[in-house]
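The complex is shown incomplete by one protein chain, all other protein chains being positioned as in the whole.
This part shows chain A:
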Amino acid sequence: MSSVYSQSLSKKVPLLPSKTLLINRDIQSENRAAAQRLRLAFTQTGTFVVNLVSSPGAGKTSLLEATCRWWKNKWKTAVLVGDLATERDADRLRPFVPVQQLTTGGGCHLELPLVEKGLAKLPNERFDFLFIENVGNLVCPASHDLSEHLRVVLLSTTEGDDKPGKYPKMFRTSDVMIVTKMDLAPHVPFNVEQATLDTRRIRESIDVIEVSSLHDQGISHWCRMLEQRRNTMLSERAIP
């Protein structure tokens, strides 16, 4: 016999002779709730938050550089960059937009408290878009809600088209897949159709966009998609 422990921490539950408390609680429930609160706050201020995830070297920073180049000053944009140790990615983006480096000190993924610290160091302005460049890793970042409206996974043509099947959680939890380094596709054994097919077996509704950040290929499509998604967020916000 056991008693059920509710989500409320303050409620004391009498214990039955077995001395086993049934709890049945999501271990990350506090983090999820905090992320949801922050997401709602961003929605209210009209800031569309994008969490960029991929393996190391898939081109997250290059995609952001191309995005900033394309938009110029069209939207107020800020970037939080997660990295294990250096500030190199942040340095690449500073010429374009306000950037705050989040150094995890060896940690393999970003968590919400670190994102909140980074936010506090950004200029105190309202942004239209906030990009969070996660640590390069297709495993751990999948389990951490950073309050984003959109999770975007990058898959580069140089890393092989078998990634979706190997890292199902990451592709299942992403809304958009960007196939990067398309300029190299003719030179490598990467099959875009196969990768798309594999990803859609995991997440049927995922959007797929092919880009080459170095040559601004597909960047207009990507930027338009972001603007549309932000508009959808704004219009849904208007509904009471």
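To be clear about the criterion, a contact is a pair of C-beta atoms (placed from the backbone, for glycine too) under 8 Å apart; a residue touches a chain by one contact, two chains touch by 3 or more; residues count from 1.
In this section, contacts and distances are computed from a predicted model.
Student: Just by its UniProt name, which of "STAS domain-containing protein", "Potassium-transporting ATPase KdpC subunit", "Hydrogenase maturation factor HypA" or "Lactate utilization protein" is the chain not shown in this complex?
Tutor: Hidden chain, UniProt protein name: "Hydrogenase maturation factor HypA".
Student: Touching the hidden chain in the complete assembly: which of A:111, A:128, A:159 or A:210 does that?
Tutor: Reading the full complex, the residue touching the unseen chain is A:111.
Student: Which of these, A:36, A:86 or A:143, touches the one chain of the complex that we don't see?
Tutor: Only one of A:36, A:86 or A:143 touches the chain omitted from view, namely A:143.
Student: Considering the whole complex, not just the chains shown, which residues of chain A touch the missing one?
Tutor: Residues touching the hidden chain, for chain A, are 2, 5, 9-10, 12-13, 15, 18-28, 30-31, 107-109, 111, 139-140, 142-144, 165, 168-169, 172, 200-205.
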